[in-house]
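Only a single protein chain was left out; the remaining protein chains are all shown in position.
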Amino acid sequence: MTATSVIPAVRRTRWGVGSLPPVTVTIALVILAGVIVMVLFPGIAPLDPDRIDAAAALQGPSAAHWLGTDELGRDVLSRVIAGARTAFLAPLGLATGIVALSLTIGLIAGYAGGWVDTFIGRIVDVLYAVPALLVAIVVVGVTGGGFVMAIVILTIFGLPSSTRLFRAAAMERVRLPYIEAARTVGTSPVRILFTQMLPTLRPLIVATLFLQFTYGLIEVSTLSFLGLGVPPGASDWGRMMFENRASISANAWATIAPGVLLVLLAVSTNVVGDWLYNRYEAKERQR
Amino acid sequence: MTTAITMTTTTTTTIAPPALEVRGLTVTAQRDGHPVPITEDLDLTVAPGEAVAIVGESGSGKSVTAKALMRLLPMGLTVDGAVHLGGRDTTGFTERRMRRLRGTEISMVMQDPFTMLNPMETCGAQLAATLTGPDGRRLSGARRREEVIRRLAEVGITDPAVADKYPFELSGGMRQRVGIAAAISRNPRVIIADEPTTALDVTTQKEILDLLNSLRTTHRIAVVLITHDLGVAFSLCDRVYVMYAGQIVETADASTLMDQPKHPYTASLLAADPPIDRRVEKLASIPGSVPPPGRRPAACRFAPRCEWAVDACRERPIELLQVGEDHAARCIRFAEIGDGLQALAMARRDQPHTGSLAVPAAPVITTRDARRVYGAKVAVAGATIEVRRGESVGIVGESGSGKTTLARMLVGLTLPSSGSVQVGGVELSSRLSRADRDRVRSTVQMAFQDPSSTLNPSRSVGSTLREALRLVSLEKLDERTAELLELVGLPPDYAKRMPAQLSGGERQRVAIARGLARDPDVLVCDEVVSALDVSVQAHILNLLRDLQTKLGIGYVFITHDLAVVRQITDRVYVMRRGEIVESGPTDQVLDEPRDDYTRSLLASVPRH
Partner (left out) sequence: MSLAAAGADALDHRRAVRWSEVRLIATVIAKRLLAGVVVLFIVTVLIFLFIHAAPGGPEVAIAGLDATPEQLAAIRELYRLDDPLPVQYWTYISSALTGDLGTSFMLREPVADAIGRALSGVTIPLIIITWTTALVFGVSLGYISARKRGQLLDRAIVGITVVGATAPMFATGLLISTVFGVQLRWFPFFGSGSGGLDTLYHLVLPALTMVIVMLASTTRISRVRFAQVLEEDQYAFAKARGVSPRAIFGRIIFRNSAVQLITWAGSVIVGLMTGLIIVEQIYSLPGIGSLLITAIGSRDIPMIQGITLVIAVAIVLVTIIVDVLCIIVDPRIRRGMEADA
């Protein structure tokens, strides 16, 4: 017998939502906001991030250079602020691309079923086992390819996990009465996908966006840390760590500052993504 | 069915202490920091070998009570009050001590036999998990196997191969038997059965209820049956506790409760249950809805919905009053209204039989030998049926009968593997012209079973209705939406609400409205009332009947409930394992069944 459960909103404090203290989520959002500010207003950097000043190379923190200088005399703080751009925009593009593609493929596979689904499913299963970053490292390394190639590879091999997610969600919903009712009433399949299914998937889409952003950030920064994908001298956080690692004893900040920011950004988006995903799941379970 | 085991609990000469005695059981939840009572001050007594029912609709708190008795409440709920097992007071027992009592003194069987059992282990292994030898240690392989087979035989499973099967390989009834065997394997005094037959077919239900009954004699187990179905309660139990909104509102032995209810809710519940032996003109229903925890009135909880309520009822909390021998009710007016209540309860038995209203006309839907297979499995094996304009046709069957598949074929959600389905003159196939498809859609529509998923949760009521209306015409959508809502008895401002804000019954109304948006000739109703409380069910059935008179619409009513069939259909088809085994006018089929299966269906329905 269904109908309203007498057990009240206890479910809210169960293992999903409540377990991440709201404080954590707030902090994460603050950090995120901070990074976005850096992206939108690179002008807040005190000095020109690319200005080379050999005389001032490898100095520790001072009044002129709050985080010191790197081996070419460039101001670390300014470079870190400038680096927010690639750090934020690259994974964002990657995540958007992955979500858009996997959503389309997943929905079509889940809704259409039959041989379409089997065909897509097989491909996804094969690609799923392949670690995207590994392939990117090998391919970009061997071909000397640049940023674009890296993104393409990461996108292709990053599709399977999200595709599975959306496909599963679509398959669950296809059988639901309100979708069948829409079919019975005579709504066209395309319209059903857009106006009936998509709205219910919105929270999942946003959560996945955040989580894919996290993975993308880790992947892109790892690539640049290994010297791949980003041109030398770019004020990219991963690249900075790669280049300044050797001189870590002279000015550790040149390596640590970008590292700390990377970790903060990645953790923040993960926290937010998790929180959103748990909320989505909690709502699903209440059905 | 009352047996000789009944023991009166008020006499002080009982030899053995009650198997279960509960005093002042209160379950509280924490919501937003302050405590919200879910159930309040429950008193219960069960003698050894007795069967007692706790009856309530949703929101009554009955399932929570079951868990509370075992001290197995989910996190966030606390329980107060005394629970005595076999005379022993378990208040203040640590979890460790309680653990020793579970399975040995008190045990539980749950509603869904599938989720209750471990899908990863064979039935035998699960049964053996709690078996110990006389020395308290685990048994050796061969002895264990012997014991397992013996326990299975106790619950009526004679095929020892079942012990090696996994739950998903067994039918629902078998699983429930295995579950019961596991629950009683250590001979507890009391077994709590939380809606044990709700997920089962009516024929299987009877078997399980009979099994539980026999266990009372063979194992001296007392049974506490939690259910929403009065018929089930009366068929098995000697005494009944009726719960409403967290309180016990009446308790008496079964026959007294049936004939002389002393609480308006009990009487209304009895009246709302659709009779199976006759078609009544209007089904009694209870206006309003159950107040959720935290919003319950401080005085009489039922007063807002009670036709006998007076000012005194709303002034202070009502106690459980003794109204007769072994009969208590929570109503201060029981003496004055006693006769009125009795009349209400008897009404359904005394109301005359109303003939069906249908005037046969031209057929709207015809199927000829429609067949649907899924690989090797035959869902529908050649069904030939007819639905005429303005008449209400029932398709009755248990699970696996193929009735849902047939219904889906009638609306075009599933195409037949062979044979033909014709709707409004159009032969259904995968290649239909747009005009034909349109014709089908405006001839037949469907309403579905589950009120919680029949409406898109992220779209408002109005937008769902407009979605259907716009396929007819794009004009005056708002006006027509309001008209539709009115037609199903909902105020027009409901258009702005989201499904989550509606009750189950209201959502079904919207679903019906959606089905009517395209002005079809026939509305296929797939178990639309099966998931609703009895009182709400009556509302919807009355509504459907009114719509039939008002709009001249026809129904195809899919259900497993024969009482509902009697009330709402003119003709009926009985299905079993994909085949139609009997058909004819409803009254004829139900009064003079010709097929054995139909007869067994009728015999399995718990009567009262």
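Residue numbering begins at 1 within each chain, and the chains themselves are lettered A and B in the order written.
The definition used in the following text is that a contact is a pair of C-beta atoms (placed from the backbone, for glycine too) under 8 Å apart; a residue touches a chain by one contact, two chains touch by 3 or more.
Just so you know, these numbers come straight off a predicted model, no measurement behind them.
Visitor: Looking at A:Leu134, A:Ala168 or A:Ala246, which residue reaches the missing chain?
Guide: Missing-chain contact among the listed residues: A:Leu134.
Visitor: Looking beyond the chains shown, say which of B:Met75, B:Leu415 or B:Ala500 touches the absent one.
Guide: Within the whole complex, the residue contacting the unshown chain is B:Met75.
Visitor: Which listed residue, A:Pro49, A:Gly158, A:Gly186 or A:Gly259, touches the chain dropped from view?
Guide: Missing-chain contact among the listed residues: A:Gly259.
Visitor: Which listed residue, B:Arg150, B:Lys282, B:His353 or B:Arg599, touches the chain dropped from view?
Guide: Among B:Arg150, B:Lys282, B:His353 or B:Arg599, only B:Arg150 touches the chain that is not shown.
Visitor: Given the contact definition stated above, which residue among A:Thr86, A:Ser162 or A:Ser221 touches the chain not shown here?
Guide: A:Ser221
Visitor: State which residues belonging to chain A touch the missing partner chain.
Guide: 13-15, 18-21, 24, 126, 129-131, 133-134, 137-139, 141-143, 214, 217-218, 221-222, 225-226, 238, 241, 245, 248-249, 252, 255-256, 259-260, 262-263, 266-267, 270-271, 274
Visitor: In terms of residues, what is the contact footprint of the unshown chain on chain B?
Guide: Its contact residues with the unshown chain are 67, 70, 72, 75-76, 99-104, 107-110, 112, 114-122, 125-126, 129-130, 145-146, 149-150, 153, 159-161, 163-164, 166, 168-169, 179, 182-183, 185-186.
Simple rule for what comes next: only the chains that are shown with their structure count from here on.
Visitor: Mind pulling up the chain B residues that touch chain A in the complex?
Guide: Residues of chain B touching chain A: 29-32, 36, 38, 57-61, 63-64, 74-77, 111, 195, 198, 228, 246, 290, 292-294, 411-413, 437-438, 441, 445-459, 464, 467-468, 471, 503-504, 511, 514-515, 517-518, 531-533.
Visitor: Using the touch rule from the top, collect the residues of chain A that touch chain B in their complex.
Guide: Those residues of chain A that touch chain B are 1-10, 13-14, 176-178, 180-187, 195-196, 199-200, 202, 287.
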